[in-house]
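Removed: one protein chain of the complex. Kept in place: all other protein chains.
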Amino acid sequence: MNDTAEITLVEAVNRALAHELAADPSVVVLGEDVGVCGGVFRATAGLLERFGPERVIDTPLSEVLIAGMSVGLAAQGMRPVAEIQFMGFIYPALDQLLNHASRLRNRTRGRLSCPMVVRAPMGAGIHAPEHHSESTETLFAHIPGLRVVIPSSPARAYGLLLAAIRDPDPVVFLEPTRIYRLVKEAVPDTGEALPLDVCFVLRSGSDVTLVSWGAALRETLAAADALAAEGVSAEVIDVATLAPLDMTTILESVAKTGRCVIVHEAARHVGVGAEIAARLADEGLLTLFAPVKRVTGYDTVVPLAKLEQHYMPSTERILRAARATLEAA
Amino acid sequence: MNDTAEITLVEAVNRALAHELAADPSVVVLGEDVGVCGGVFRATAGLLERFGPERVIDTPLSEVLIAGMSVGLAAQGMRPVAEIQFMGFIYPALDQLLNHASRLRNRTRGRLSCPMVVRAPMGAGIHAPEHHSESTETLFAHIPGLRVVIPSSPARAYGLLLAAIRDPDPVVFLEPTRIYRLVKEAVPDTGEALPLDVCFVLRSGSDVTLVSWGAALRETLAAADALAAEGVSAEVIDVATLAPLDMTTILESVAKTGRCVIVHEAARHVGVGAEIAARLADEGLLTLFAPVKRVTGYDTVVPLAKLEQHYMPSTERILRAARATLEAA
Amino acid sequence: MKAKPMDTLTARRTGQDRTVASERVAQFEIRYTQFLDEEGRPRCELPPFAHDPELLVSLYEHMVLNRLFDRKAVALQRTGQLGTYPSSLGQEATAVAIGAAMAREDVLLGTYRETAAMLIRGVEMREILLYWGGDERGMAYAGPRAPKEDFPISVPIATHAPHAVGVAYAFKLRKEPRVAVCVVGDGATSKGDFYEAMNGAAVWRLPVVFVIVNNGWAISMPRHAQSAAATLAQKAIAAGIEGEQVDGNDTIAVYDAMRRALDKARAGGGPHVIEALTYRLSDHTTADDARRYRSAEDVERHAALDPVKRLRAHLVQQGMWSAAKEEALHAECGARVEQAVREYLATPAREPASMFDHLFAELPEALRWQREELSAVERETNDE
Partner (left out) sequence: MKAKPMDTLTARRTGQDRTVASERVAQFEIRYTQFLDEEGRPRCELPPFAHDPELLVSLYEHMVLNRLFDRKAVALQRTGQLGTYPSSLGQEATAVAIGAAMAREDVLLGTYRETAAMLIRGVEMREILLYWGGDERGMAYAGPRAPKEDFPISVPIATHAPHAVGVAYAFKLRKEPRVAVCVVGDGATSKGDFYEAMNGAAVWRLPVVFVIVNNGWAISMPRHAQSAAATLAQKAIAAGIEGEQVDGNDTIAVYDAMRRALDKARAGGGPHVIEALTYRLSDHTTADDARRYRSAEDVERHAALDPVKRLRAHLVQQGMWSAAKEEALHAECGARVEQAVREYLATPAREPASMFDHLFAELPEALRWQREELSAVERETNDE
């Protein structure tokens, strides 16, 4: 792959995987159709050919096995990077993530650890079949001992995935399918990781803080553009790591703007947006000029393709919310 | 059982189960050790003898099967009440709850439905072994299409469980083990259900609203007592149904008190308390005199018996938080 | 007392002669059944039902209908009129025999590739298109012949297997002579759900027929990489169930096995596992390109075993079929498919707010504002 050519997010994932497989012999990639097929989204394309079937492992159709054997591999000092084919099929693996991966270090007082990554495509918007449009990051973000990371651009996918693989603890790494191929940028294969556990300020502004992650940042940034055209200066924050959460960046921003709109595709009720708003209602309360708004997926099952656009946060909905915070002042 | 004698929460569960088994032939009870043994907490004691092994079903050690066959039974018009032995073992069933139970009605446009209940003991504080002290209600409350109910007294256990069984949709019913046998009250076997989807105001007050559910209500009520001794009038709300959430009651209370402390045993990050605080930060913002405080389990693995008391919200911690809200004014 | 026997012992040899100390406590076998050879010639005396021209012709007709429907669906997807679609090309014998052997009052729990079985059971082509077109109404089964109690297509692999246990438990409890038929793929047999379901069905001796449609592939995973088990039918042994293999491209063999299994289950004989050996001639779905992971030769070799061709050859040999009938059938099926496509395309769009309609029996008070907000946003957007 040409290092300076612009690549997509899924290509950036592929590049990060290849980089770590080459750099660290303890890294293995495993999952359904990740080998010969190269992954249903091509995220692992070419890896089998380069690193062989022992390190790029096609597994049986067994999510419990994939997650559980990753725990075993990680406890043995390997660095498994497991792919779950779609987030809708990650739930059988949750038991392993919650009862084991997130706890192995704690329950052995550091004797064993679990440096594993579980990657899964997430989100709606690609007209996929049923159960292929999930945004259930809450389920993982609530589990102590897990990191949950969602990239929103090719460069962040590359840098954050490197960081996730190198992290000594388990990371759930969720890749929004809607932006897998939507934008391209140059992502030199420098092997430089981006920091986990911190938000990225994508755009600075002074009137309102827009907080989002993953694919919804597209509409969030579009809303910021539209607000700019109206003379409103919006700061846009990419949370990136949903657990543990860098509230410092968000609190600082809201201390400046006094207004906050949180945008996520996941269902609203007990979404990660709730945690951010709750922190604002506590530590940030005195800085708030206006109610904290959340623009989210609705609290219903993500509809199939025909209606999915109506489910996801649109630029219009974000604008409505942002304007509401501005009017409240 | 004597109808007027005072009974414990677990006995109230038993009474509700027996009532519905007797009243409705489509009700069946299933789970590990629920039959011959009568349940490891005795919640199903005597049911096998009364209703026979076909309706009080000892299952193999298979949580996926328990949840999945409940979906099948429910789709056939039965009313399965499944017991998962401890909340720490419910995670294999999550896939069935999320991908099927909560969606069956929606994905068939009402052709099939899923009137099932999954009961599970929850929470810490009984010096139980590892994985026996979970409070992960967030994982279920975030799933659209599921109801999540947690009783906090024998009478509410009886009335809410009746309602859950009669509800035409799936309900996750979590029973705090710490209060299974801690208090007794008379729970006449009237067959009268309590309403789902509403909070219960356990104590009215005017200075601060304390919101909680399950076992943590004990410390919350104790804190209200201590505050009363200091001349502070605390309103105490038992959320009871965590999804869907009756914010009306909470917003009304906070409109009156201007202060809110949310107490739950679950980990803090993206706990259900976050949702309540987030709603206050939006719809309730203008009524708030003070930051919204959350007193919760910490964002670490629930410790084993020796340290579990230090993990759970104590009356002291609740008082600290309440006083902080009072000082802020 | 020694601290660690293991250190001292590792080097020692263990005993080899077990003949005296050990005895056989259980024995099993798996059988494979085929009635028609690749040219459609009977390999032996056929079962009685196979002498009924009406039945055989009907099975054949449904196979052809499914093939035409399937082809059309793929064409619709290619032209942007349908979402991702999983073709069942090459698997028609199995799917048709499953659907045809079942009684109306039985319940089918299948995957996304049992289109033929669904059609026979009364699901409408229009509905199947709606579903793959991204509209939940496709699973409402609202047609006049609809199998109202059949489960909707199950996409999360093997998760419907435990449902079959619950359905069958209800049948048994109510003493209804009905059977739950659970169809899974070869890939699905690797999932714990399938195993837990088989085990449960056997424990309560429930009327469940598990059909493993072994089409050789789970997306890119060939059957041999999915499990080291010599057959998938032997998965049944783990649950104490009888398992068998049949030629899944031999409509008569599948139908025969289904009828035996259904009869046994209906009579209280408990569950049964059938592994039908067939081949997925198409890509996994329209989103897949199977050339990435399998050779053209492999596909060609299996294309030669085409079940439609085989049953047609048999019917022709038996004098039950002719070129004229074939032509008429294609015309009829083609017309029905076209009609269904027209109905599908003409189906009025749903209100976006209908996404809240069937979340609960009644939308809880707490969620109504969300439906209203959605409608308000729609109105505003439409006004602009």
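All chains are identified by letter, namely A, B and C, in their written order; residue positions are counted from 1 within each chain.
One rule holds for everything that comes next: a residue touches a chain if its C-beta (ideal position, glycine included) is under 8 Å from a C-beta of that chain, and two chains touch if they have at least 3 such contacts.
Here the structure is a predicted model, which is why all the values come from computation and not from measurement.
Taking the full assembly into account, the omitted chain touches A, B, C.
Of the listed positions C:113, C:235 or C:272, the one in contact with the omitted chain in the full complex is C:235. Residue in contact with the omitted chain (choice from B:29, B:112, B:128 or B:141): B:128.
The missing chain lies against subunit A, touching residues 28, 54-55, 57, 59-60, 62, 64-65, 67-78, 80, 95-96, 99-100, 104-113, 144-145, 168-169, 197, 244-248.
Seen from subunit C, the chain kept out of the figure touches residues 1-10, 12-18, 20-35, 43-50, 52, 54-55, 58-59, 61-62, 65, 99-104, 120-122, 145, 190-196, 199, 202-203, 205, 225-231, 233-241, 244-245, 253, 255-256, 259-260, 263, 270, 329, 332-333.
Contact between subunit B and the unshown chain involves residues 32-33, 35-38, 40, 58, 60-65, 88-89, 92, 127-132, 268, 298-301, 303-308, 310-311, 314, 316-317, 320.
The working rule: only the chains that are shown with their structure count from here on.
When chain centres are defined as mean Cα coordinates, C lies farthest from subunit B.
Relative to the centroid of all protein Cα atoms, the closest per-chain Cα centroid is that of A. Centre-to-centre separation between subunit A and subunit B, using Cα means, comes to 30 Å. Rounded to whole angstrom units, the spacing between the C-alpha centres of subunit B and subunit C is 39. Separating the centre of subunit A from that of subunit C, both taken as means of CA atoms, is a distance of 35 Å.
Shown for subunit B are the residues that touch two or more other chains, namely 64, 95, 99, 106-107, 144-145, 244-245.
Among all residues of subunit C, those that touch two or more other chains are 136, 156, 192-193, 359, 367.
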